[in-house]
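Complex shown without one protein chain; remaining protein chains in place.
And then chain A:
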Amino acid sequence: MTEPELVIASSPTDAGISCWDLHTGAEHLRYRTCSSPSHGLTCVGGRFLASSQLRETKSSTGSILYWSWNKPQVEVKSFPAEPINPLVANSEGTYIAGGGASGEIYLWQVATGKLLKKWHAHYRAVTCLLFNDDQSLLISGSEDGSVRVWSLIMVFDDLLRGKAKQPYEFSFSEHSLKVTDVVIGYGGANAIIVSASEDRTCKVWSLSRGKLLRNIVFPSIIDTIALDPGEDVFYAGGRDGKIYIASLNAVADPNNNYGLHILGFLSEQSKAITCLALSTDGSLLISGSEDGMVRVWNTKNHNITRIFRHAKGPINNVVVVRQSSLMSNRGTVNSQMPSVKRHGLSLPPPLEKCANSADENDYKAVIVPRIDPDRSVEASYISIQSLSNQILELQRQGSSAAAEMEIERLKLDRSRSMQMIQQWETKFQSLHQFCVTELLDGEKAGNA
C-alpha cells in the first residue's frame, strides 16, 4: 500500500495554495492569499507550509508566510530585509533558507525564527535553493548563471571559512544565462547535480569532483527538472509545453530525432511547463503548467492519470508531501503525549528581519519531543528477572539480604525444633519414669 501523498501547488497570481491527495485525487483545504515566486513554496519538516511572496518592485522588504495544515488563513507573517525568491527547508524542518533578489542567502532557525546567517552568495538574484540528501550542503542557482555548493559547516564557522580558499565548496559557472532549476540526486559525496538554465541546456555536475559531466542541449528553454529516484533519467519541463526525458544512466539511442541524450518527451499541447515533481516511488510525475493545470503522468506508460485544476493563471510551484509525516506531527497517533499535539499544531514565531549581532552566542538548539518506538512493554517487566536474581543470591547465600531471610527462616526452624526437643524430652522423661518403675517393680517382685 502506498503511503498517502499530497500535491500542493501555488502560483504567482494570488490564487492560494491548492492541495490534493495524489492517489485518490481528493481535494483538501485551499490555503488563501499566496502569490509565490518560482521555487518559493516549501513544506517545513512536514509540519506546516511556508512560502515566500512576490512583492511589488518598489517594496523594500520581502514577505514569507506560514500556513498550518488545518487552517486556510495565513498564520504567521515574516518580513525579511529584502524580497525572497526561492525558499527551502531542510528535511527535519530545523532551518529555512531563502535566496534574496540581491544575491544574498539567508538562513533562519525555524523554531526560534532567528536569522543565523546571511551571506552574499551571488552577483545577482538567487533563483533556486536546495539541500542535498544528507542536508549538509546547500546548493544555490542564480540569475548570473552560476550554481554554487555551500557547506553549512563552513557557512557557520568563520575560522574554517577563513582557512578555505573560497567560501563555497564549488562554483559552477558554465551556464551562460540565468539558472532556472537545480536538482541533486542521492549518494552523498557521489551525488550528481543537474541544473537547467535559460541558455537552453541542462548540465550534469559531479559533486565529488566538482566538474561538468554532461551537457544536454534542449530545443526549448527548460524551467524545471525532476530527477528519477533511480537516476536513470531526468525530466525537464520546457517552455514549449513538452516534458523532455533525458538520459543519465539510461542508454539513449543515438539515432533519435530529439537530440543527444534526449530520449523523448511527454506532451499534451499545453502551455509552458513551469514546475515538476515526482512521487516518492518515482511512478508518478506531476507537472504544473502556465495554463493553471496540474497534470499527473504515469512515468511507465506516459499516460496522464489525473488532471487537477489550480487556477486560471499560471502555476509555478508543485510540491509532493508525504502524508505520514504530517500525521505523526499532528499528534493523531499519539494520545499519550498531549503536549506533542499542542506543539505540533502551534507554529513557530516569525523569522527575524536581521541578525542581532550582539547575541551571536545566544544560539539555542531546540530539542523537539521524540517518540521512542523501542519502548517495548515486554522488556520493561522486571519481576521475573528480579526473581531469578534473588534465587541466585539465595543459592549462593552470599549476600547479607539473602542471609537475613535465611536467618529469619532458621529462627522459625529453631523454635519449631525447640518445641520438638521439649516434646521428646517429656516423652523420654515419662518413658524413663516408666522403665524405672517397671524395674523397681520387677526387683520387688524378685525379692519377694
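Just a few scattered comments:
Basically, contacts are C-beta pairs under 8 Å (C-beta built on N, C-alpha and C of every residue); 3 or more make two chains touch, one makes a residue touch a chain; residues count from 1.
Here, contacts and distances are computed from a predicted model.
Per UniProt, the protein behind the absent chain is "Pre-rRNA-processing protein RIX1 N-terminal domain-containing protein"; the candidates were "Pre-rRNA-processing protein RIX1 N-terminal domain-containing protein", "serine C-palmitoyltransferase", "CTLH domain-containing protein" or "Protein particle complex subunit". Of the listed positions A:E5, A:E143, A:E198 or A:D228, the one in contact with the omitted chain in the full complex is A:D228. Residue-wise, the contact with the chain that is not shown comes from A:L248, picked out of A:V44, A:L65, A:A81 or A:L248. Touch with the chain that is not drawn comes from one residue among A:S59, A:Q73 or A:S136, which is A:S136. Contact with the chain not shown here comes from a single listed residue; of A:L160, A:C354 or A:M418, that residue is A:L160.
Residues 90, 92, 94-95, 109, 111-112, 116, 132-137, 151-154, 156-160, 187-190, 192, 201, 204, 206-209, 211-217, 228, 230-233, 245, 247-256, 259-261, 263-269, 282-283, 299-304, 337-340, 343, 361-372, 377, 380-388, 390-391, 394-395, 399-402, 404-405, 408-409, 412 of chain A touch the missing chain (whole complex, contact as defined above).
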